[in-house]
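First, the structure itself, so that you have it in front of you.
For this view, one protein chain was removed and the others were kept in their places.
Just so it is clear, A and B label the chains in written order, and each chain counts residues from 1 on its own.
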Amino acid sequence: MDVILFTFFALVAIVGAVSLVLQKHPISSALSLVSVMVALAVLFLLLGAEFIAAAQLVVYSGAIMVLFVFVIMLLNAGAERESRKGGLAQFLGLPLTAILLVFASYVITQSMSNAKAVKFGAFTGGGPREVGWELFTRYLLPFEVTSILILIAIAGAVVLARKEID
Amino acid sequence: MSQLLPPEFFTATVPLNAYLILSAILFAIGACGFMFRKNIITIYMCIELMLNAVNLSFVTFSYQFGKVDGQIYSFFVMVVAAAEAAVGLAIILTIFRNRGTLQIDEIDTLKN
Partner (left out) sequence: MDFILLSILKTAIAAPVLLGTLAYLVWIERKVLAHVQLRMGPSRVGPHGLLQPIADAIKLLTKEDFIPSYVNHVYYWLAPWLALMFAVTAISVLPVGPIVEIFGVKTNMGQADISIGLLLILGLTGMGVYGIALAGWSSNNKYSLLGGLRSSAQMISYELPMALAIASPLLIVNSLNLREIVNGQAGHVFGIIPNWNAIGGLQIFSFIIYLICAFAETNRIPFDLPEAENELVSGYNTEYSSMKFAAFFMAEYANIITACSVATTLFLGGWHPIIPNELGGQFIPTLICFFFAGVLFYHALNPARPSDRLSMGVIGAIILGLGLLFQVPVVKELAQPLFWFASKAGFLIFVFIWVRGTVPRFRYDQLMRFAWLVLFPAALLNLLLTAFVVAAKSN
């Protein structure tokens, strides 16, 4: 069961990610990204991170991506045009990313020799209670700092997006 | 129903490395998109994809060590991503209002 679920949702995530990069229209890209996020939410559940999985659904696919879709629809900018001005990234990008990927996989397989096997239900410490407890005891300061960050972000977004008042 | 299926169907496990490699693959795809795409919004979504890939790594390590800390980091990543989306999309709106385009290589008035 674990293997089937992992394989299916990992494939969904990879296909969605490739489709995000290849699609020409931003709306198609946004929907591909939503499918990646939903697939990742299921993988989080398999890893026992219940709260993070739910937050992934609520925050990422339910709020952030809706905002993206909203802005794409609002601007109605149409599909991306081809342009020749690529530069260095166009030639070196793909080989370098491939090297990064191979290197990362090598390091992972070498250094994680004592890795556990993932079994759904083996780790149950990811519920809302446990996450909340850690968040409000050991991680209280970072938590408060992020709330200030969000406040600044709200103010910044309002200032940036409002029409000019002359 | 459960008698019809072999017992391995319920007991088989996934190696932890598979999750980490999936995370690396997603990150690499996101990085590729970041370099090759020309639409600001798509580039932005590629950044979100990379953040998601990193989140998967964090949660996987949280499983490995049996501690909730990794999940807390990914929670912070989500919060920062939300703040970033609000500001970033506001910037994109302003750019589109001023320049009428989302092609990143056409927004080059500071060049030369």
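Details
Convention: a residue touches a chain if its C-beta (ideal position, glycine included) is under 8 Å from a C-beta of that chain, and two chains touch if they have at least 3 such contacts.
Bear in mind that the values here come from a model prediction, so they are computed numbers and not experimental data.
Remark: the omitted chain is touched by one listed residue; of A:73, A:92 or A:140 this is A:73.
Among A:57, A:100, A:122 or A:149, only A:57 touches the chain that is left out of the view. Taking the complete complex into account, residues 27, 31, 34, 38, 41, 50-51, 53-55, 57-58, 61-63, 66-67, 69-70, 73-74, 76, 127-128 of chain A touch the chain not shown.
Methods note: only the chains that are shown with their structure count from here on.
A separation of 3 Å divides the Cα centre of chain A from that of chain B. Those residues of chain A that touch chain B in the complex are listed here as 1-3, 6, 10, 13-14, 17-18, 20-21, 26, 29-30, 33, 36-37, 40, 43-44, 46-49, 51-52, 55-56, 59-60, 63-64, 67-68, 71-72, 74-75, 77, 80-81, 83, 85-86, 89-90, 93-94, 97-98, 100-101, 104-105, 108-109, 112, 115-119, 123, 125-126, 130-131, 134-135, 139, 142, 146, 149-150, 152-154, 156-158, 160-161. Every residue of chain B that touches chain A in the complex is listed here, in rising order: 9-10, 12-22, 24-33, 35-39, 41-42, 44-46, 48-49, 52, 55-56, 59-60, 62-64, 66-69, 71-72, 74-76, 78-87, 89-94, 96, 101-103, 105.
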